[in-house]
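The complex is shown incomplete by one protein chain, all other protein chains being positioned as in the whole.
Order of writing sets the labels: A, B and C. Residues in every chain begin at 1.
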Amino acid sequence: MPGPDEEQTHDVTQPAGPVAWPDGGRAAAFLGFDMDAEDVALTVDPESRNRLSAMSHQAYGPLTGMPRVLDLLTRHDLRATFFCPGYTAERYPDLLRRVRDEGHEIAHHGYLHEAIAGMTRQQEADVLDRGLDALERVVGVRPVGYRAPMWETTYASAELLLDRGFVYDSSLMDSDLPYELAERPGAGARSIVEIPVAWALDDWEQFAFVPDLFGPGVIEDPAKALALWTGELTEAHRHGSCFTLTIHPFLSGRLGRLRALETLIETMAGLSGLWFATGREIAEHVRSLALTPRVFPQPEIR
Amino acid sequence: MPGPDEEQTHDVTQPAGPVAWPDGGRAAAFLGFDMDAEDVALTVDPESRNRLSAMSHQAYGPLTGMPRVLDLLTRHDLRATFFCPGYTAERYPDLLRRVRDEGHEIAHHGYLHEAIAGMTRQQEADVLDRGLDALERVVGVRPVGYRAPMWETTYASAELLLDRGFVYDSSLMDSDLPYELAERPGAGARSIVEIPVAWALDDWEQFAFVPDLFGPGVIEDPAKALALWTGELTEAHRHGSCFTLTIHPFLSGRLGRLRALETLIETMAGLSGLWFATGREIAEHVRSLALTPRVFPQPEIR
Amino acid sequence: MPGPDEEQTHDVTQPAGPVAWPDGGRAAAFLGFDMDAEDVALTVDPESRNRLSAMSHQAYGPLTGMPRVLDLLTRHDLRATFFCPGYTAERYPDLLRRVRDEGHEIAHHGYLHEAIAGMTRQQEADVLDRGLDALERVVGVRPVGYRAPMWETTYASAELLLDRGFVYDSSLMDSDLPYELAERPGAGARSIVEIPVAWALDDWEQFAFVPDLFGPGVIEDPAKALALWTGELTEAHRHGSCFTLTIHPFLSGRLGRLRALETLIETMAGLSGLWFATGREIAEHVRSLALTPRVFPQPEIR
Partner (left out) sequence: MPGPDEEQTHDVTQPAGPVAWPDGGRAAAFLGFDMDAEDVALTVDPESRNRLSAMSHQAYGPLTGMPRVLDLLTRHDLRATFFCPGYTAERYPDLLRRVRDEGHEIAHHGYLHEAIAGMTRQQEADVLDRGLDALERVVGVRPVGYRAPMWETTYASAELLLDRGFVYDSSLMDSDLPYELAERPGAGARSIVEIPVAWALDDWEQFAFVPDLFGPGVIEDPAKALALWTGELTEAHRHGSCFTLTIHPFLSGRLGRLRALETLIETMAGLSGLWFATGREIAEHVRSLALTPRVFPQPEIR
């Protein structure tokens, strides 16, 4: 791995290549629900456990948003992926069972929605194991997919995930296409499927606000988020890309926002050759393409 | 109360159930005015008392916004709920008497709009008593409703409110429906009616800005807030929910914003079976339904 | 002056009453230009004087925005009020002379756009004198109007202004109508005319951004600001109020924003009975009405 100002004649990383979708499909849509609840507040500030109103704001997700989300998916006969912190799973076991029993994919999203930036490799591993243990105990699920809480991964994450049998991650942002990510530069490295996310395709930046915890304090009209997402969806469809939308039920479970999401889903249904898939289905398809793994050498500063 | 990672076969809290509205009504609308004035600035920074401009900004509520709000409600023959800090009541007694004499409900909103997060139980109790004393002295009102300043409650709040004869609280955010909230887990607990609020249905996030005191610095067009609220109102009506809108006269008393609010009220009037009610009316109705109280066990972090 | 929790049977302050406009006019429009330039940045951070790009951003006002603003006013045959920090006057004397010679009002806006919150009475007086001296030396103007930098006044401001011959202030926010403001509670107090401002009627919150100096980082489309302001203008016209708009040439001198401002001015021209006036004209009219001065007792916290 050449450093940035050593002799180097090629870019350190090549762009992700185009992906052939199954059955001659034109593009893909991946709808992922991040089931953050009390945990995401507790991680930001453990003292928030004493703030009943803030806790209730987070509980809106599992208590009110999730049943609506599940009904919506059933209404449209769709299967989606639910990224669930272990803490949420333990606190809402009946809900998790319903997600599983209705045929959706349950994937890993940390234990207490921990921001792993700054953690040691061992700490990161412990969080992964704790989340795995919770999902196994509560719903007997051994997930193949992972999305990092706060979309924060380290250069150790891929290896830690592969060691635990994960097939895909969905936390990076360098492409609109899934790809194979090498666990490290160099020969003999294993790879994990990466399905990238995007801040623009996340309801958090449009709607999230809890005083002293998160959010800039601006709350958007769902119509604005819908226009933004529909624009990206249309272009993703046109370009054969993968439209990866992240929805938080504690935010988008609100009635007006859910209506916007349903409108988006109806728009998806009208797009010819759009493959609506879970993370696992996309990952398995990508794996079948035997793509050359990509490498992200860690930047050095000199 | 099982901890989050002990054996547990049911979710710690069940979702709020659907509510049957009076007279076969389809949905409810609860318009609450938070009468924050100088107090909300003084709480954030006591030194703001030396900032005449900031004080005048807050005084816009009682001096300019409130008379317009009261006229608007009279024009539409509506009775609403006014959550009033004790400090505002003491400073603007004539205004409070007008609110009372025009048949509106006066409810509790702290004394100096105190953020109770981090307070001891005794401090929280003292604030409640101080607010009660002010409302009693100024307008002879013993309120049955409470909305926590900054929508901050603790796990002690319900018990403290019940001890003082309150019938309902309106500060939590886990549902769009009112419900009975147990004061604590376990047998023999009393319950209080909860009418949840929502940051998206609050004019603060759309309009509030005082340098060095609050607000992100973005000020929205009332048309944007109106579109957002109308969307939520329409869906609440469709789903049989309770549309709970929070208005601050020091913000929405501005002419253009008040016009938007009036348009929203006109839209409400056109929705069949929408029950426009005060917090007290909703609480009494909910109480008559004899619902099973809900419990929110406090999250533990291990 | 009764304290907030002593016996008190009337509100500490009465609302501003309706104003009869000259010649049977229906409402008033007061367009004020705050000529903040390098000073407003230097006040926030004196080290910004080494940041040439930031200084040039502020210089956009006098160099590029102001000539356009003056041309615009001439094109519509309007006279407006320019609130000018002494520092700007000293740095751009030719510009100030042009403002004066084209018949506009020049008013006081501090010396270095100082935030007077936290200043002693003497410091506040010194800033006033320094600004007066600059305006007198550069353009020979003894202003009768004052707008506090950052719209920050103290409970001493009115007296300090009256001692220096000012007739009006335009920095408070409790009303949409001008009024007489008593310099202090009690008998024998003099009064100053107050023409209130509003954060919603200020281009700063729509457009201002300089990294590490000010602005939340969101920059709005002029069409959004125009819609917001037009809505308030329409309502002000309908209610007989005073539409007081604050424009910063370093912001709204940008071409697209100036086009929006011109559209607003064209809308004003089409509103029957709308009196377009300078601050001085409004103040003199208000004075002629011999209104009862209003008092703002300073809040106490107990």
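FYI, a contact is a pair of C-beta atoms (placed from the backbone, for glycine too) under 8 Å apart; a residue touches a chain by one contact, two chains touch by 3 or more.
Quantities reported herein were computed from a predicted structural model and do not represent experimental measurements.
Colleague: Identify the residue among A:198, A:271 or A:291 that touches the chain left out of the display.
Modeller: Answering carefully, the residue with contact to the hidden chain is A:198.
Colleague: Return the single residue from A:16, A:127 or A:245 that touches the missing chain.
Modeller: Answer from the full complex: A:16 touches the omitted chain.
Colleague: Specify the residue from the set C:82, C:155 or C:207 that touches the hidden chain.
Modeller: In the full complex, the listed residue that touches the missing chain is C:207.
Colleague: For chain A, which residues reach the chain that was dropped from this view?
Modeller: 4-5, 8-16, 117-118, 148, 150-155, 157, 171-176, 196, 198-200, 205-206, 215-216, 218, 220, 224, 227-228, 231-232, 234-236, 238-239, 241, 296, 298-301
Colleague: What does the interface between chain C and the hidden chain look like in terms of residue numbers?
Modeller: Interface residues of chain C facing the absent chain: 38, 42, 46-47, 49-57, 59-60, 62-64, 67, 87, 90-95, 112, 134, 207, 209-212, 216-223, 254-256, 258-259.
Basically, only the chains that are shown with their structure count from here on.
Colleague: Please report how far chain B has to rotate so that its Cα atoms sit on those of chain C, a copy of the same sequence, as a value between 0 and 180° in steps of 5.
Modeller: 90
Colleague: Provide the list of chain B residues touching at least two other chains, using ranges where the numbers run on.
Modeller: Correct list: 216, 218, 220.
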